[in-house]
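The complex appears here without one of its protein chains, the remainder shown in place.
Showing subunit A:
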Amino acid sequence: MSGAAPHLVVRSISKRYGPTTVLDHIDLTIRRGELVTLLGPSGCGKTTLLRAIAGLAQPDSGKVELAGRDITHVPPHKRNVGVVFQSYALFPHLTVAGNVAFGLKVRGTARREINAAVERALSLVKLGHLAGRRISALSGGQQQRVALARAIAVEPDVLLFDEALSALDRKLREEMQVELRRLLQDVKATAIFVTHDQDEALTMSDRVAVMNKGRIEQLAEPRELYLRPASLFALNFVGLSTRISGTVLAADNGKVDVETKVGRLSALGNFQAGSPVIVAARPEQLRLGEQSEANSAAGRVRSVVFQGSRTLVEVDAGAGESLLAELSERDGAIPRVHDEIRLSWPVTETFAFPMEAQA
């Protein structure tokens, strides 16, 4: 994390459509050159937030500042933002080069400069050889690149991607994630991605904002988001986990003992005794056998899913609770279905979340 000055500042933006609150006092600060993802399920407000930044949706209240300028009431064509739409929205009546040149042309840039910029943008996305093609003659992946080149060509203050990769097939999407991240870092772009794909969020971004019901639940680096989820929603939305419900027995500065149907467990969290909570841990923290000073639970293996470098083992712990462990062959034999096993995991990697926040 660098201490660079804020580049894009969203201050307490709210937006309602009829009775539904789509954005609920959102605050977001993004530094120059930062790649941030708005991650959340459909209807969480992430696209509306992106559109508010682009000027395509007017917030009911709050402010948007970009590059030191208050743009809350500036129309989109004067904001200097670049948007890559999910459907790409490439102009079908123009060629590839015509699309990339569009933004510069309407700005009245000199022809020679436009040609140079178009060439540069197209070579950046490795499509220089297709400059004269019609849009309809391109594949989905190529269209995606043209949309990117078109947005980059005007050198916007911020690039906004609205589910821009979701129309690509999986393999192409994964390749584009890596390539796009490198490209954006090369040109030192500030970018915001909107996606519901957690892998995309973790791969592409310096920071991820997990959104739910018009609010940002957590804004953190991918690693921190995964290892220290701030809410049950964030825990559920990113990665897998074991979740067991219970009641707090005793609390002791930042640690709680929880009575659950699979036994007594300890977890990190601040709760009063008697609070209903969900105790959770990431599957790779669970190990076969006992460990000292650790949580543990036993059960019968329900399923074993081999996934290459890891194997996911789901254990029926009885009373409707289940454990999810990610085991590696290196740490010993993988149990089989119906085996009775005991799993244990460190208390410092166990979190308690309030029960009612379950999404």
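Assorted remarks:
Note that in this section contacts are C-beta pairs under 8 Å (C-beta built on N, C-alpha and C of every residue); 3 or more make two chains touch, one makes a residue touch a chain; residues count from 1.
In this text, contacts and distances are computed from a predicted model.
This figure omits one chain of the complex; the name its UniProt record holds, of "PTS system fructose-specific IIA component", "FkbM family methyltransferase", "Protein NirF" or "ABC transporter permease", is "ABC transporter permease".
Only one residue from A:Leu39, A:Leu66 or A:Val83 touches the chain missing from this view: A:Val83. Residue A:His93 is the one among A:His73, A:His93 or A:Lys171 that touches the chain not shown. Note on the undisplayed chain: of the listed residues A:Val10, A:Ala121 or A:Val154, the one touching it is A:Val154.
Residue positions on subunit A in contact with the hidden chain: 54-56, 75-83, 85, 87, 89-93, 95, 102-103, 106-107, 134, 150-151, 154, 160, in rising order.
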